[in-house]
Each structure stands twice: as C-alpha cells, then as structure tokens.
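Other chains of the complex are left out, but the ones given are in their true place.
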Amino acid sequence: MLDGIEFAAVVVSAIYGVLRAARKGLDVVGVIALALAVAFGGGTLRDLFLDRHPLFWIEHEHYLVIAFGIGLIGAAIPGRLARIEKLLALPDAIGLGLFSVVGAAVAVEAGASLPVAVLMGVVTGTFGGVIGDVICNEIPSLFRPSPLYATCSFVGAWVYLLLERTTLASGVAVGAGIAVTVVLRLVALKWNIHVPARKMP
Amino acid sequence: MLDGIEFAAVVVSAIYGVLRAARKGLDVVGVIALALAVAFGGGTLRDLFLDRHPLFWIEHEHYLVIAFGIGLIGAAIPGRLARIEKLLALPDAIGLGLFSVVGAAVAVEAGASLPVAVLMGVVTGTFGGVIGDVICNEIPSLFRPSPLYATCSFVGAWVYLLLERTTLASGVAVGAGIAVTVVLRLVALKWNIHVPARKMP
C-alpha cells in the first residue's frame, strides 16, 4: 500500500513542480528539473538520512521516467496548465499529505524512534517544496510567515504514527494521517491561518 | 568526552539558530526549523560524507527533542531573546569551536586522512551557518568579505589534529583546538580582521 501512496505522491508533486516552473517562466529543462526536484527531493533526503539504499527512485525506476514525462508534457502545454493553475494548492496539499505519511512510515520500518519518524515525515513532506523555493531564489515559505504548511505535515505524521500503534487496521492510520494533513492545509489556506510570529523588539 | 562536546555544540548552535530566526522575524515553525538546521546541518553532512550511520542526531535522539524544545521556547519569548542578542557572537563562536574539533575527531576515528579530517572539521563547524544563510536567502558569510570564520575553524582543526598526534593527553588537544577557534573568532570580530580579497581588475 505504501508503494502505491508513494507513487501517487510522486505524480502529484511532479505536477505541482511543473505548475510552479511554468508560472516562473522556466524553459523546458528548468521545468523538468523542478519537477524532479520537487517529486524526489524530500524522499531522497529521508533515504539518505536513514541510509536506505537503493534510493526510492532508483529502486522504482519508472518513477524517474514518469516524472520526466510529466515535466516534458507540462513544458509543451503551458496554455492548458494555466487553466488548472487555480488548482495549484490541491496537488501541493495532497503531495504534502501523501509524502508526510509515507516518510513517517518508512522511518518506522527502518527502526527510527517516534521523534525521528515525525521529523522524517515532515522532511519528506516539505523538503521538495523547500528545494523548489531555494532554486527559484525565494525565501522558502517554510521560513516566512505563511499559512500552515510544515505544521500540517507535523500533525498528520503524529496522527498516523499514534493510530498505527493502536489495534486499528493500518489502512485507517494511513488514511487518517493523509486526510488530516490535506484538510488542515486546505483550511489554513482558505482562512489564511498562520502560526504566530513575534519579532524581537 | 566527544559526546559531551557534541551535545554542548548542539545546544549552543540551536540557541544561535533561534536568535538568528527571531531577528529575521520568522514564525515559530521557521524558528524551530532554523534551530534544527543550524544545530544538525554540519554534523549531518559530515556523517553522510563519511558514511557514518545512524546519523549523530538519530543515534542520540534526545538531541532532536532538546533542539526542538529550544526552538519552541525561543519562539515563545522573543523579548528575553532581545536582551541576550548582543551575545549572539558568543554561542556562534563556541558552536564553531566545538563542532570543528568534534568534526575532525570523528573523521579521524572513521579512518580519514589528515586533509580530509581538517575539511570535515570545517564542514561540521561552518555548514550549519551556511544552510542558515541560504535559507534566509543571503549570500553565506563564508562567501562574502567578513571577519574570519571558516579560517578559525580551519586553524582550530589543525591545532587539534596535530596536538592529538603528540604524547599530550587527548583532552589537551581537544581543549586547545576549541580554545584557538573561539578566541580567533572573537578576536577577528572585535578587530574586524578579514582575509584579503583581491577583485579581478
């Protein structure tokens, strides 16, 4: 099941990367590179931190071909992309949810403790976006006042990890973790919910 | 002993990260993320380069909880932080000294040659700050004319590594390496000592 969710996360994140790149006016190479960076960045960092080899996109090599293809197609049809751009928040939120739960689950499988597993969930969920921001030379939204993002991943990862320790079916924990992350993110965007920032006087 | 020094370096660097984030006006998530990035960035790179697993903050998992806690507390009391902000240079210099020596020592333990061990000292000492700068979208001070920084780490790592090969007690080498790095850094800041930069004509 985790493999299926990871696959969905890769597809959704690659689409998000393409949309982001197209808006920025990148050329086809930039679009493909950003699609790959967003789709594989977080999971790669997780795998390197946990010493899991081969990396998930080397093990499942069709991921690479598919993300590449999404980048190529996306670069070819920017007009169509513009129409779905209003939906940009949706693949981003879904990717966040899928990767957060997969990241935490993989860490637990690799024997990580609870705090480490939560961090791996957040890293897997958010790092693709951080790389994308750094590449586009923006302060990562993770580090600017902006609607809840890492927080959603953090809460979702905890929900998954705690439910997973109960007698509930594993699918319930996975589903609940993803749903909590996605809904929290969409709610935060809708009502512009921030965590507090208190500048030093 | 190295474990104790590493622990101190993590605590001091997390505090430095919190101060830096608070000055930049980051929200609580940004403060925590920057505290973690500064505290764990350099050592993580060292461990990945040397293939040391589990990573030091996965092995000693209380590091993660403590750095997280420092970020959380720091984000809650920016007013108190302002009062110690003049001291910003101190935790930075101490963190640099502690991490430089730990980085070099760990590399030697892992069988690295002298030049590699020095580089690992410098990477461990300075990379947390570089990540912090990149995240805050600034040219890392490592790459701008600014008071000696990497140089202090470089000299301190050499002092440690050379003394460590003598018949002196290991503690002397460790202490001297740290002291040289910290004092050199504070002196460089005080008298604004730069390494020369010669622009191409």
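Should a chain be cited, it is by its letter among A and B, assigned in written order, with residues numbered from 1 in that chain.
In this text, contacts are C-beta pairs under 8 Å (C-beta built on N, C-alpha and C of every residue); 3 or more make two chains touch, one makes a residue touch a chain.
This one's a predicted model, so the numbers in the text were calculated from it and none came from an experiment.
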Number of identical chains in the full complex (with 2 shown in place) equals 3
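By definition in this document, only the chains that are shown with their structure count from here on.
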Using mean CA coordinates as chain centres, what's the gap between chain A and chain B in Å?
29
Provide the residue numbers of chain A that touch chain B in the complex, in ascending order.
48-51, 112-113, 115-116, 119, 134, 137-140, 142-145, 149-151, 194-201
Quick one: in the complex, what on chain B touches chain A?
21-23, 25-30, 33-34, 36, 44, 48, 53-55, 58, 61, 64-65, 68, 75, 78-79, 81-82, 85, 134-137
